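The complex appears here without one of its protein chains, the remainder shown in place.
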Amino acid sequence: MRYSLWSLLGNAIGGHERWPRAWRSPEPKRFYDVVIVGGGGHGLATAYYLARNHGITDVAVLERGPIGLGNTGRNTTVVRSNYLCDDSAHLYEHALKLWENLSHELNFNTMFSQRGVVNLAFTRHELAEMERRAGAMRLNGIDCELLTVADLKRWIPILDTRDTARHPLLGGLVQRRGGNARHDAIAWGYARAANALGVDIIENCAVTGIRQHGGRVVGVDTSRGHIAAGRVGVAVAGHCSVVMGLAGVKLPIQSFPLQALVSEPVKPVLHTVVMAGHVHVYLSQSDKGELVIGAARDNYVSYAQRGSFHLIEEQLRALLGLFPVFSRLRMMRQWAGIVDCAPDASPIIGKTPVANLYVNCGWGTGGFKATPGSGWVFAHTIVNDEPHPLNRNFTLERFHTGRLVDEAAAAGVAH
Amino acid sequence: MSQHFRLPAGGVIARNEPLAFAFNGRRYQGFRGDTLASALLANGVHLVARSFKYHRPRGIVGSGSEEPNAMVRVGTGARVIPNAVATTVELYEGLRAESINCWPSVEFDLGALGNVLSALLPAGFYYKTFMWPNRAWMAYEYFIRRAAGLGRAPYAPDPDRYEKRFEHCDVLVIGGGPAGIAAAGAASESGARVILADENPAPGGQLLYSEERVEGLAAREWCENGIRELRARDEVRVLTRATATGYYDHNLVCLLERVTDHLGEPPARLPRQRLWKVRARQVIVATGAIERMIAFADNDTPGVMLAGAARRYLGQYAVRPGSRAVVFTNNDSGYDCAAALAASGVRVAAVVDPRPTGAAAARAAGRGIRVLDGCAVIAARGGTRVASVLAAPVSADGARIIGTTEELACDVVAVSGGWDPAVHLYSQSGGRLAFDGVQQCFVPGPAVQATSAAGAANGAFHTEECIAQARIAGLAAARHCVDPSAVGPVAPRRTPLAVTPLWEAPAHARRAKKFVDLQSDVTAADIALAAREGYVAVEHAKRYTTTGMNTDQGKTGNVVAYGILARVTGRTIPEVGTTTFRPPYTPVTIGALAGREIGGALDPLRRTPMSDWHVAAGAVFEPVGLWRRPLYYPRAGEDMSAAVERECLAVRQRVGILDASTLGKIDIQGPDAVVLLDRVYTNAWDDLAVGRCRYGLMLREDGMVFDDGVTSRLGERHYLMTTTSGGADGVLGWLEDWLQCEWRDLRAHLTPVTANWATVNVAGPRARDVLARLESTIDLSAAALPHMGVSAGSLMGVPARIARVSFTGELSFEVNVPARYGLALWEALTAAGAEFGITPLGTEALHVLRAEKGYIAIGHETDGTVTPLDLGMNWLVSGAKADFLGKRSLARSDTARAGRKQLVGLLTLDPQTQVPEGSPIVSAANAGRVGRPPVPVIGHVSSSYMSPALRHSIALALIEDGRNRLAEEVAVVCRGKPVRARITSPRFYDPKGERLHG
Partner (left out) sequence: MLLIPCPWCGARPDSEFASGGEAHIVRPPQPDAVSDEQWGRYLFFRENVKGVQRERWMHAQGCRRWFNVVRDTVTHEIKAAYAMGEPPPQAHR
């Protein structure tokens, strides 16, 4: 059933009893052309674009629990493409363009709100880096504007712009096309749309083994039996080392806890996304009214989905440095995800030493915004057995050649 | 109207302390000991709020932090609390509170239009619409955002302060009810250090309003005795108004203590709230249980409340929640409420119980209370206050109405759907949960940390049993602190509180709204809709409907939602499972989490010994790491460029003085110190003589430059390494890492001495003349102290080291004296240099001078992706050394590739145009295309200044294959506009370096 105001009206009359399932819950078949391991946003988007862009519909997405509850359902939903390196800029900008039409594409309101993403600078060094990033963005055709302190004060009146602050603000950079989206809607929207194209979404199906024959992947063992597959794509974020380990593939990835928190809901006070890498503040206000605040990540490997409490404290100290008026608001909920971090803080999307086995990982703290683009290029990579032009520099080989995509080093960009 | 519903006697309130307060502008009276909720109920006020989505009238449902409904704004001005829960707000004289989320008033709220349209607004409606026309979402969103949110955030800075405290103890007991008191008592008998924390103003929990006798004493007396005993023990601390909000790794529990929120005029000496971070060897969770609602039609009508809350209002606050009550219960605890209501003079119209007649019902009937067994309340009636309920016989599974409906007039409905142990903290600790089918609730299962649960939190709902169990837990916890191998407690036998599951009562009206989560306006139909659409996983259903996602985190409704989800999907509740219990248990003030380290105390500010002088001299500062360094020293009427020009020319023509104390300094001693240097720097160090210094580049293992600096050999086995100001900590950590972990055989010792020495750089053709004015044992002549020489001796009678190092290209002396003499040295030098026109210079002039010389600055010319070869510093990379950190990486295929970005100079064709640092560079051929992206970028400007010496703007840049493109014209794209420039050597001034050797 197509979602629209009319279907909503029609169902309202019927007491909402005729809405169908958003996606089927099929038993797994014994063979699929392509098996995607991981039912987060990236895996579901990959399945969707396999069907939509390449006509490959004999696809299963295997998820060990319910879909969309890993990093997709835990992130702070910032979408932007304000990257310095060309490789990153092109990939994220492609994703951003897909975001702009995604609700229509999926017939599911992803609530993508282009409320702008503002980065703040506190040192002259950061200003120069911002100038560099803005320059690179413009020449890549990505919108951006440099902002003065006065611009910032006008735009975000509750920002503390006094030069007596411990870290006085010097300027900012805004990407107006950036913003927020609804995280759950991405998982559900892609799942529903992929399902409509014939993709099997199989929840509560944990992959326990990856079978190979003659250096080639032939299927996966799961908690629901063996599933043979022509090709296997792995998109499991924090668990990528574990799943790829089943195939004997070691990755340059470490999984770290990343925390976030929300305040109690209040009436609108902040209409844009604010990111301040220097003082580690990342926040926006959700449509429901909560301040959605990202904290720093811990630096130890963890699969526990819990982080160190002192990082929350440090985050909120820094937050009050920028927004003293939030002091009396209250933290309502805090949580953590497991983020898969590559040494250069850029993703790995490509082939592996095992034929017909592909990996999509290393998104670290910034994978949500890439979801549509990631699925797009990963589907392409799986179908063609070679990377899409957008991900040709995001392969595993770069860790041998030294051709890193070092966004973190190059711009001090906090993801 | 004044406290018409206050009982003439009883309660734990101070009747001799009447307090005036105002709610929605109307004045009322209550007593000390009241909460805002109990005081409102005493005055017959039930309508206190409007709901989040539908703006339905809402009353008071609970009596504590579980309250989903009664959200109000408390206080005024900067001290406002936007979303306070009336049941936890202690009354004080002059308290002012208002309803939130309603306009123009809570009685008449235009937002209630949402209720009319509610058929269009089922769970997840927003995922299905607002998509037309394409990209119009933001227009819809504008209105949605305004409609959402609860209260308004304060707009003024917070006048209160917050405090943090660390505490360690053997046993932390969370919850001061009967179980908590008993557990703390038992644990502290052996002398263990115990903390008992309770979220209420006074410990006691349900004993404060219970009529029962405990161990032969009146409940309140037992409780007071227990607390008195605890307080008398030296090693016991009893905290009240302290909510355990989060249970973290390794038994760290955070407590939020509300220190002054209950006082109208907080004394200035006290913080508003205090965050305790308690690290406990053992934690006993004795957090009690939370009663849950039953979903029936219009169960959100003001006047419908939880049975336990009604009992608490009667017993603790001596408030009748109404005049005529209906009790609706599926377990025996509801009968206690009926008895208490009846005893207080409230007419009990009936107890409605879906179960067949049992012993409790028979006892009630014996007392003359009417019991409708096998029946359920199927609807509440009334608008802003309940006026009656409809009750009807229901099938044994509670799903269908099987008889005639009866209307029972009432103004209060007390509901008990069963009790859920408050397992939130237990679950946060990592402890597993098990489902107790008899009591129909989740109870603690196996623990993961050193945690146990006792009392109602452990599913023991009868007081005697709860106390017995808690004593065992307390003793065991204390014993475990001494002997971790001690055998754990044996759980005593349970006398269960049997609950017949009834999550949702049937209704006549198909569209009846039966609320599950009152705060988020989620109904049973929403849960069913979620399940119908495939959101059957409990976490999906939660997110799709938003149940349990508001400030109460679903304390009274979550298990009801699980029950309904289980029923509509044909699963058991254990199969459905629970959502994650995320911290905090109750919301925590951001100010309390931030504590005192805010504002100016956000980060330490490092100051050099000369900082005050710079301030007095009117310097403009810039942050460098935690330091603040003078950027320039403007004179009257000067702007930055004029001041910088003057400072630069002074150095080139006469002499300048720079406070370089922030330079990182690491003292390295030991027989293998030189081996260490050889391994961490790219160049060779074994031939450096005593009394000489050398510049070095340090690479990460991936071959990228990460710091640079000059290291002096002060003695046979003694070196002093300098680092960049911002890199000092990183370099020290880097060296320690290698020395301690990889090169454990090296005998070299590191001491960070950055703050021990004040460093003054005197630079310029007259530098020697200035220094010579000071009494010194150090021979400053070029022969005795040549360029890159270092001498130690005394200067003005204090120990000093003077090195001939230069970052400006001029004759330059870097003078180090113990930090406490720094200011004296600085003042002596400025006085001695007065006749030569000595000029203090800031970091900006320093940068101009070093850029004129083509010297790199870490962070400008390097960004973590630049090798020494990229910088054209091959001469600094030893070919003779077998190895140094990062060497191997330089040979990787991409790192060794030709055509990488390389450091070059850049001169704009127009000498007066200065390009912004960071600007991208494109080939001259692409200059005309910069407005039509994408345009390939070949490099960027890494440093850019106006050179006073050359009277020309100069820039350093990293450009692809730059060294092979000398003299090529390129375009620097400045804020979108191309500026023509020519690639040059990066050495603009004195390329042969003759001035250095003066």
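Note that the chains take the letters A and B in the order they are written out, and that residue 1 is the start of every chain.
In this section, a contact is a pair of C-beta atoms (placed from the backbone, for glycine too) under 8 Å apart; a residue touches a chain by one contact, two chains touch by 3 or more.
These numbers come from a predicted model, not from an experiment.
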| item | value |
| --- | --- |
| Neighbouring shown chains of the undisplayed chain, as defined at the top | A, B |
| Selected from B:T500, B:S889 or B:T913 as touching the chain missing from the view | B:S889 |
| Candidates A:F108, A:F309 or A:W363 - the one touching the absent chain | A:F309 |
| Listed residues B:A14, B:A156 or B:V448, member touching the removed chain | B:V448 |
| Positions on chain A contacted by the hidden chain, ascending | 239, 241-242, 250-255, 298-304, 306, 308-310, 343, 399-402 |
| Chain not shown, touching residues in chain B | 248-252, 279, 430, 448, 701-702, 733, 736-737, 740-742, 744, 882-883, 887-889, 891-893 |
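The rule is simple: only the chains that are shown with their structure count from here on.
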| item | value |
| --- | --- |
| Rounded Å distance between chain A and chain B, as computed from the means of their C-alpha atoms | 22 |
| Interfacial residue positions of chain B with respect to chain A in the complex | 52, 79-83, 119-120, 122, 125-132, 134-135, 137-138, 141, 144-146, 148-158, 160, 246, 248-249, 252, 254, 277, 510-511, 525, 529, 532-535, 537, 539-540, 543-544, 546, 549-551, 553, 580, 582-584, 587-591, 593-595, 597-603, 605, 622-624, 702-704, 859-860, 863-865, 889, 892-895, 916-920, 922, 930, 933-937, 940, 973, 975-976 |
| Of chain A, residues touching chain B in the complex | 3-5, 7-9, 12-13, 15-17, 19-25, 65-66, 68-69, 73, 86, 100-101, 103-104, 107-109, 111-115, 122-125, 127-136, 138-141, 146, 158, 165-168, 182, 184-185, 188-189, 203, 263-269, 279, 285, 287-289, 306, 308-309, 312-313, 316-321, 324-335, 398, 400-404, 406, 408-411 |
